[in-house]
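One chain of protein is taken out of this complex; the other chains stay put.
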Amino acid sequence: MEAEMLGKLIDQVSGAIRDNADDLTKLDQAIGDGDHGLNMKRGFDAVTEAREEIIGLAPAAALQKIGMTLVMKVGGASGPLYGSLFLGMSKVMTEPPRTAGAAADLLGAGIDAVMSRGKSTTGEKTMLDVLVPVRQALAEASGLETKDALEKLRAVARDSAEATIPMQATKGRASFLGERSIGHMDPGARSSALMVTAVCDALEGEGAR
Amino acid sequence: MEAEMLGKLIDQVSGAIRDNADDLTKLDQAIGDGDHGLNMKRGFDAVTEAREEIIGLAPAAALQKIGMTLVMKVGGASGPLYGSLFLGMSKVMTEPPRTAGAAADLLGAGIDAVMSRGKSTTGEKTMLDVLVPVRQALAEASGLETKDALEKLRAVARDSAEATIPMQATKGRASFLGERSIGHMDPGARSSALMVTAVCDALEGEGAR
Amino acid sequence: MSGNVGIVIVSHSKLVADGTADMVREMVGDEVAVAACGGNPDGGLGTDVAAIQAAIDSVYSPAGVAVLVDLGGAETNSEMAVEFLDEDRRARIAVLNAPIVEGAVMAATEAAGGGSLDEVRATAEELSP
Partner (left out) sequence: MSGNVGIVIVSHSKLVADGTADMVREMVGDEVAVAACGGNPDGGLGTDVAAIQAAIDSVYSPAGVAVLVDLGGAETNSEMAVEFLDEDRRARIAVLNAPIVEGAVMAATEAAGGGSLDEVRATAEELSP
């Protein structure tokens, strides 16, 4: 049951990355080096390859394995950053979160790891500009029905990614463009939104909170 | 007669560089990248290859051809520097200098070109620490017999190269070593001394002043 | 593309020059003309004035050319090469005081945005003390 859910999560997230790799690459071509789609696909293809091993692991070990796989395979700055997201979550994970609040705490541990790895915070036009508002929305979702909560999270992810468009990048390659980074969505914000949406889709109708 | 003398100068200088290339390389291994002998040999082999053409040229054109050959072939910092030495002399050359004073003025024009190309001066542990004292000795040689003047110039060249040993390099690669550049002869000072000595040897007994 | 400042990369090493050009192209595609040269006239470590001149000519446009160099000899040989160019071109070439790899990527990014030669130079030279 837990393994099945984990498998579904892996499939959904990997599928979303694969299906949108070209889009991520295009976003990165505009304000970076045009490899974010390739990087993320390389990472999640490797996660998919390790799927059977991962779903047999305890939750903390599974998150760790996913994190290490991303660290080792992505090849761009997003590798150690998304890797740290999962490794950070794995360190506090005891059992799968059963409430939105517990999920918010879990994601918060991952975000802390991203921030310290990336020496970064919100407002810098990065993945954090999606991850942090999503965590916030999770923390505020405890009163909602599951279906409504998931809908809310998807909307926050999408809107937060959109909200990076007018930002000027101050971290990562896009910062090399200075003011010319304004007017484009951050590729890492977009991939974060894709992952959040994919997780919500996997949880939909599973009764998970 | 003039062509013959020029040919003799080319042969003598090229021969001295060829015979001492290993030594120059060893000096450069101690405080640089170990290519000064190879660089100088490449340059003067090319000058030797162009020997027949050069000795057919008017003096200014001959110096220019030698300078351009060094610029184009040496491949290290010494290429544009020694190249500029000859190009600088070529710009003021009308006829071969017949007095030590005229020779000093000619060399001075070359030295000015080296200094402006290298953004450098004496005391920085470079070729200039030989070239400048040699020019000075030339300027002071007007009262001497040719043989004595040549002897003096050879001694100044040798001693000036030796005098770079206790210097700390502040230009060129040797400057990367900071204080550890102290205690070694500068390769470019050594190659300058070799060239000066070779010129003196060629002039010896020619009655040139 | 011909409206943008061009980039020339002059390293002692052909590998460094070519690899840096790859990194630049990944960042700016064909919006910026890039030429790389490295190695002495025999192909060993060093630089080659004739090759530098040819590289500058190959990317020259009236917008100008930024030349990135690594160590001393590369700088001196590049300055020599610039002096051999026609006078009207000479004023439109800048040998930058910036790290070769990082400077090339920054310079090219600025050039891709339509920055002038002075802007390209200023952006890259911020990377050096």
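Note that the chains are named A, B and C in the order they appear, and that numbering of residues resets to 1 at the start of each chain.
One rule holds for everything that comes next: a contact is a pair of C-beta atoms (placed from the backbone, for glycine too) under 8 Å apart; a residue touches a chain by one contact, two chains touch by 3 or more.
Predicted, not measured: the structure shown is a model, and the values here were computed from it.
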| item | value |
| --- | --- |
| Which residue of B:42, B:117, B:173 or B:190 touches the chain not shown here | B:173 |
| Option touching the unshown chain, where A:37, A:118, A:133 or A:187 are the choices | A:118 |
| For chain A, residues in touch with the removed chain | 33, 35, 38-39, 42, 71-81, 83-84, 117-118, 171-173 |
| Positions on chain C contacted by the hidden chain, ascending | 11-20, 22-23, 26, 38, 45, 70-71, 99-103, 105, 126-129 |
| Residues of chain B in contact with the chain not shown | 29, 32-35, 173, 176-177, 180 |
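Assume only the chains that are shown with their structure count from here on.
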| item | value |
| --- | --- |
| Between chain B and chain C, centroid-to-centroid distance (C-alpha), Å | 31 |
| For chain A paired with chain C, centre-to-centre distance based on mean C-alpha positions, whole Å | 39 |
